[in-house]
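I have a structure I would like to understand better, so I am pasting it below and will then ask my questions one at a time.
Excluded from the complex is one protein chain; the other protein chains are retained at their positions.
Now for chain A:
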Amino acid sequence: MQEYSSQAAYDRGEAVCVIGAGASGLIAVKNLRENGFEVDCYERDTVLGGLWNPQNQHSPLYPNTHLVTSRSQTEIPDFPMPDDWPDYPSAAQMLTYLTSYAKHFGLSEHIWYGSEISHVEPVDGSRFEVVVKPAAGNAARRLRYAAVIIATGHHWSPNLPSYPGLDQFRGTVLHSSQLKDPSRLRGKHVLVIGGGNSGADIACEAAVNAASCVHSVRRGSRHLPKYLGGEPADYALARLNSRPKFLRRFLTDRLLKGPESLAARMGVTAESRPSEEEPVRNGRYMEHVGDGSIQRRGEVARFDGFDVSFADGTEMRPDLTVLATGYRPKFTSVEPRLLGIEGDSPYPNLYARMFSPRKETLAVAGLVEPGVGVLPIVHWQTHAIAHWLLVRKSDPERAANFRLQVRSESEQDAGEPAGTSPRHRLAVDAEVYLASLGRIIDTLEQEPAK
């Protein structure tokens, strides 16, 4: 590969570079290909499927991971999951699904595995120079692309909290992504820290496997069971949005009354209004709290030798501590400024949550937590990005107008208050965001004036 290792960059012309071959990356590749783009997709790992593939070294899967959103709300709009699958497919089924998606649309031939992007640099105007570092010792390659889509996801860089004494703690502490095997919980006294979806799921897993399980949460959160009124909960709630507006509130309250009073009985209170943050979706959690196999405690105050003290003064000696404290978004290859990352916050500030505020041909796919499945959202995002790149090429005037529209859409979005936890910085109201995406796509798909 002498020609690549030289200093001169290999120009890929109008081709687009997609970073990451997880769910978002695959959808991006497929939608760009469908719109006639040449695509090179780079995957740091040697397998596709991103977070859903347990062979991925950054996989966040924990024992018995299942979807928290139901099949009909999670499947890619133009490639449905088999209709004989359960309502909440497992991680293994998700991987099967993504693999068959890649195979069906012939995406693998566009993916370069074991190729980490070490640097993305804007060059002459709107193009990008991408430095690809292969895993196996070859010289880095430099390539030039017309556009770059970042689909690296936000569930691979663990968010590790600091507690007094945690460094000197003598017990075992694992992040949820390091747990992997459920047998590690068996017969142990387990402390699970973190009240999100992973925390609740792992606490339930420990409730049936471990000798005892203490679940430490810093604050209250909204809990939803996986089924409401005989239907998958997200589907049942989304369906109410097609009802007349004056009925919606009433119907939603009626549907949520049971789960809410149960949560109140178990001492789990939400601190925010329903729409503000993504709920914890778990049907078994409350029952385990109810039968005592999960004991809820407040925040951990400090770690001390083998012991853990809580803010309420109680103490325990766990055999295993699981930090289900989630992930932080992390962008390794792109200059943070291009994504609108300012100050210490790792959270980018994008137009319509996908377009870079600085560069017209840089976009991020899948950096949202919409409370419904992310895959359909990514499908429409990448659909919009592909159409945007087409419009930009063919009609600069419309492109400029479009840019203004996107900017005003994102300003409306920014007016809303941020959620109570940093995690919810990525949360969007699916209803609002989809409507905004719909407007963006409509503008882009309008017939150009001939």
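FYI, a residue touches a chain if its C-beta (ideal position, glycine included) is under 8 Å from a C-beta of that chain, and two chains touch if they have at least 3 such contacts; residues count from 1.
Simple rule for what comes next: contacts and distances are computed from a predicted model.
Enquirer: Determine which name in "Lipid kinase", "Alpha/beta hydrolase", "siroheme decarboxylase" or "Iron(III) transport system permease protein" the UniProt entry assigns to the undisplayed chain of the complex.
Expert: The missing chain's protein name, per its UniProt entry, is "Alpha/beta hydrolase".
Enquirer: Based on the whole complex, identify which of A:72, A:176 or A:321 touches the chain you can't see.
Expert: A:72
Enquirer: Looking at the whole complex, which of A:84, A:167 or A:312 touches the chain that is not displayed?
Expert: Residue touching the chain left out of view: A:84.
Enquirer: Going by the contact rule already stated, which one of A:46, A:100 or A:261 would touch the omitted chain in the full complex?
Expert: A:100
Enquirer: Kindly note down the residues of chain A that lie in touch with the hidden chain.
Expert: Where chain A meets the chain not shown: residues 34, 72-73, 77-80, 82-84, 100, 103-106, 235, 238-239, 241-242, 376, 380, 434, 437-438, 441.
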